[in-house]
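I have a structure here, written as structure tokens, and I will follow up with some questions on it.
The complex appears here without one of its protein chains, the remainder shown in place.
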Amino acid sequence: MFGNIKGVILALLAGSVATGIGALYSIGSADLPVQDQQPLRFSHRLHAGILNIQCQFCHRYATQSPVAGVPSVALCQTCHESLSEATPDMKRLQIYWKDKRPIPWIRLQRLPDHVYFTHEMHLFAGLSCTSCHGKVDRMSGTPRAPTYEMGWCLTCHEQTGASQDCWTCHK
Amino acid sequence: MSQDPQATDEYSKQAASPYKWEMVVDLDRCSGCEACVVACHAENNIRISGEEEAAEGRAINWIRIERYWEGDYPDVKVKFLPVMCQHCDDAPCEPVCPVYASYHTPEGLNAQVYNRCIGVRYCGNNCPYVARQFNWFDPHWDEPLAEQLNPDVSVRSGGVMEKCTFCVQRIRSGKEAAHKEGRRVRDGEITPACVQSCPTSALIFGDRNDPDSRVSHLKKSRRGFHLMESLGTHPAVTYLRRLSE
Amino acid sequence: MTDRPTVWEEMPKINRDLLAPLQTTTWIYFLWVGALSCLVAAGAGAWTFQIQTGIGQTDLHHPIFWGSYIASFVFWIGVSHSGTFISGVLRLTNAEWRRPVTRLAELMTVVALIVTALFVFYHLGRVWRFYYLIPYPNQRELWPNFRSPLMWDATAIFTYATASTIYIYLPLIPDFALARDRIHGWRKSVYRWLAIGWHGSQAQWRTLEMAIRIITPLIVMVMISVHSIVGFDFGMALVPAWHSTIFAPYFVVGAVHSGLGMVMIGLYVLRKVYHLHNYVRTEHFEKLGKLLLVTTLLLAYMYFAEQLTVWYGKVPDHIAVQHSLLYGAYAVPFWFMVSCIYVIPLLTLVWPRFRQWPVGLMIVGLIINIGMYIERMLIIVPPLAHPRLSFQWDEYFPSLIELVILVGTLALALLLYSLAVKFVPVISIWEEKLGKKHAQEH
Partner (left out) sequence: MDLYRRTLFKILGLTAAGSSLPGCEREVHNLVPYLLPDGDIVPGVANWYATTCQECEAGCGTIVRVMEGRAKKIEGNPTHPVNEGKLCARGQAALQGLYNPDRLQGPLRREGKRGQGQFRPITWEEGLSEWVEQIRTHAGKSAMVTRPVTGTLASLLTTMMDSLSGRLVMYESTGEQTLRTANYLSYGTRTLPHYDLANADYLLSFGTPFLEHWLSPVSFGVAYGKFRQGRPMVRGRFIQVEPRLSLTASNADRWIPLRPGTEGLLAMGIGQVLLRDGLTNLSSSHQASFHRTFSAISLQTISADTEVSQEAITQIAHELSSASAPLIMGGGPAAAQTNGTTTLILINALNVMIGAIGRRGGLQWMEPQDSPVDLANPGLASERTLMDLALEFEQGSRALLHLYRADPLFTLPPSLKFERVFDHAQFIVSFSPFLDDSTLMADLILPDHDPLESWGDHVHHDTTSVPAWSVSQPVVRALYDTKPIGDVWLDVAHRLGGALGERAPWNTFHDLLKSRWQTVLTKHDSPRSFETRWKETLQEGGVWPSTIPHHQISPAMPSVTYKPPQFLGNSSDYPLYCYPYPSLGLHDGRGANRPWLQELPDPLTTGMWGSWIELNPTTAQGLGIHPGDRVRVTSDYGSIDASVMVFPGLHPDMIAVPMGQGHRAYGRYAKGRGVNPMVLLGPNYDEQSGSLATGGTRVRVERIKGGSQLPMLEQSGKNPVLGRLQETGGL
């Protein structure tokens, strides 16, 4: 009897501690709802993969700005002007262009306000887009890294010898 | 201006930073005009506390001009003392933080990581300069005042300690620019908002590791002193005494 | 002398008397618990409001970053020392008269510790991030800062809570077994579970006594260290009038002082309510009164030493604080506090006749605790209110929300204690019997 109760207590304790630690371990703040309902279906696999367009052709501010930038409708139009409106999505693009309206893309990559991140310095350090964003050229929708949590950033900073000072990334 | 190639080598090493930031406050120049106060508010998204909170003693100022009266009429004198975080090398606020929200950067800055802070406020007690300010509530800006907020600086939520950062966002972008050109930051290239705005140039900012920088020269001035030197906090802010008769 | 009943004859009566609170409940008790629950609900509501809107619901502002929550934290942890000190020290010194007092005091320790922990949470600016304080592996690869006295504090309190739970539990096992055998209904199974198979064999008694003998000196050491560390929270800081070596011992003695006062109150009330006059006798009050006189003198000595040093030293930062206490903004509470914790106890307790008067001793205990609460506030607020830059000097008084939370938490402590009394025999039955046996043997 004595042993039994001890066992139960221990099991309960161990269980709750493990669950608690597990929950606390992964707790973070950078998550966004994973939804990919963009105003028009855009395929990175098609553009970056099959057509082999370089990332920075569209995301053209990546080397000079903290943000990589979303291409303007005008930039889409440089190619799409000469293409026939084959799909409904391409037709939708034309409507935006004719209405002179920007496309209200839904944001999937975002860091919390307390994080300072700059594409500029990461590209300057020689990182490629895929190091963080994954194999974009194989993703049909909008690519999204599994997580942009602090531990994930730190792993790379540790490996590459980049600064691990808090104020490098926290603002 | 240091063009020493070794300096660049040093920068590529991560262990020690080549910079030690220092501010000099020349009390003989300071006129107490408070341009720095508004500059700091504009640059650092400091909340508008409002009348009620201000009356409670909760108005947040990363830099404040303390005013001390001396003597009685007609021999009255006023002394102004701009006080901001002194970025002490032996900062009393750092060891007491239970979660490392307050810590020392390799560049000699006394950092506060807002999202790590849980608001025990021990650091605030332990700062002899009362430089640390606390967000008692979530901040609020009447629309569209929030359009002005600086995207380079976080908006601090309620329950978080904050204080002067020497405008770390400006330091960061200054270093990035220098790093891309493979050189050291030049003297005067980085100016915190208060230093930039100060009409009388009472505030000077620079790298104390650079022997030719203005702060390195001014630090050696015979007028120089540190606030509460006896506490041994080794501040990175040097005051230059106001001369009087 | 011969017609006096033997221990063995007295046993059933002891069992009956001391298990009575567990078995019978009056409507007054329900009223009392109901009233306390309302207060607790009000406190909970106030805390929820504070979390929702912000810690600014307190009257705190810079430079007074700590106020009534920390003062209450210190106060309650002081109260928690009563149990350990009385039962621990008295057990160590084999003081026979301790027997009816220990359990009651140990219960206070546990209740006070629960309340103490709550104040830490009230105080946090972002309480929903409290887990940053816990050392555990996490994806951020961050640990808490063990250089911070607050982490020492958290560790010490956690240790103390664990140790005192064990400490109160061990002597409870035989009593739980007794309750298991005497009480029916749903509680029986709980008692059975808690009694972990106690059947009073020689081996079990030997083990229990050994365990108590080991843990008693340990818990006394933990107790001293815990309150020293609470003292370090202040003593380690650079705040004028905090930065002092006397804080650690002073806090320990102060804790015992208010703890003894609290025990005095508890003892009187329980004796009155549960008619325990046979067990809690005037002799116990007298002994406790003597102890209280000792702590009064010790505390007054330390306080005097500290204030004299400041006064003679004339360091401006420290003098500013002392001035505000002696004849400045805090003079009224200061002198009130001095009367409460030094003057009144001293003037009353020195009289042997007074020490024979339980009501008077209870009132002195109450006064001491009121005084000690104010003393905690005066330790924290005036030094914070007088930073070295006199431009920032300020004053503080708890806000309504703070007061509601404080009262709610006091109600919670009383509620927990009242509930515990319904569940745990307030006087250690087997120790009482053992005492009787010893008394007869001698």
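Order as written gives the chain letters A, B and C; numbering starts at 1 within each chain.
Rule of thumb we're sticking to: a residue touches a chain if its C-beta (ideal position, glycine included) is under 8 Å from a C-beta of that chain, and two chains touch if they have at least 3 such contacts.
It should be emphasised that the depicted structure is a prediction, and the values quoted were computed from it without experimental measurement.
**Q** Which shown chains does the chain we cannot see touch?
**A** The undisplayed chain, in the complete complex, is in contact with A, B, C.
**Q** Just name the one of A:V73, A:L123 or A:C166 that touches the chain not displayed here.
**A** Per the contact definition at the top, the residue touching the missing chain is A:V73.
**Q** Go through chain C and note every residue touching the omitted chain.
**A** 61, 316-317, 320, 329, 388-395
**Q** Using the touch rule from the top, list residues of chain B that touch the missing partner.
**A** Touching the chain left out of view, chain B contributes residues 26-29, 31-35, 37-39, 41-43, 48-51, 54-55, 57, 59, 61, 64-74, 76-81, 142-151, 186, 188-189, 193, 196-202, 225-230, 239, 241-245.
**Q** May I ask you to list the residues on chain A that touch the chain which is not drawn?
**A** Looking at chain A, the ones touching the missing chain are residues 32, 61, 64-67, 69-75, 100-107, 110.
Basically, only the chains that are shown with their structure count from here on.
**Q** From the centre of chain A, which chain's CA centre is farthest?
**A** It is C.
**Q** Counting in whole Å, what is the centre-to-centre distance of chain A and chain B, each centre being its mean C-alpha position?
**A** Computed value for the inter-centroid distance: 34 Å.
**Q** Indicate the whole-number Å distance between the mean C-alpha point of chain A and the mean C-alpha point of chain C.
**A** Result: the chain centres lie 53 Å from each other.
**Q** Could you please state the distance in Å, as a whole number, between where the Cα atoms of chain B are centred and where those of chain C are centred?
**A** 44
**Q** Quick one: which residues in chain A touch 2 or more of the other chains?
**A** In chain A, no residue touches two or more other chains.
**Q** Multi-chain contacts only, two chains or more: what residues does chain C have there?
**A** Residues: none.
**Q** Can you check the complex and tell me which residues of chain B touch chain C?
**A** Counting only chain B, the residues touching chain C are 53, 56-58, 66-68, 81, 83, 92, 95-100, 116-122, 124-126, 128-130, 132-138, 157-161, 228, 231.
**Q** For chain B, which residues are in contact with chain A within the complex?
**A** Checking each residue of chain B against chain A gives 14, 100, 103, 105-106, 109, 111, 113-116, 152-155, 168-169, 172, 176, 179-180.
**Q** Would you mind writing out the residues of chain A in touch with chain B in their complex?
**A** Per the touch definition, chain A meets chain B at residues 29, 112-114, 116, 118, 120-121, 124, 161-163, 165-168, 170-171.
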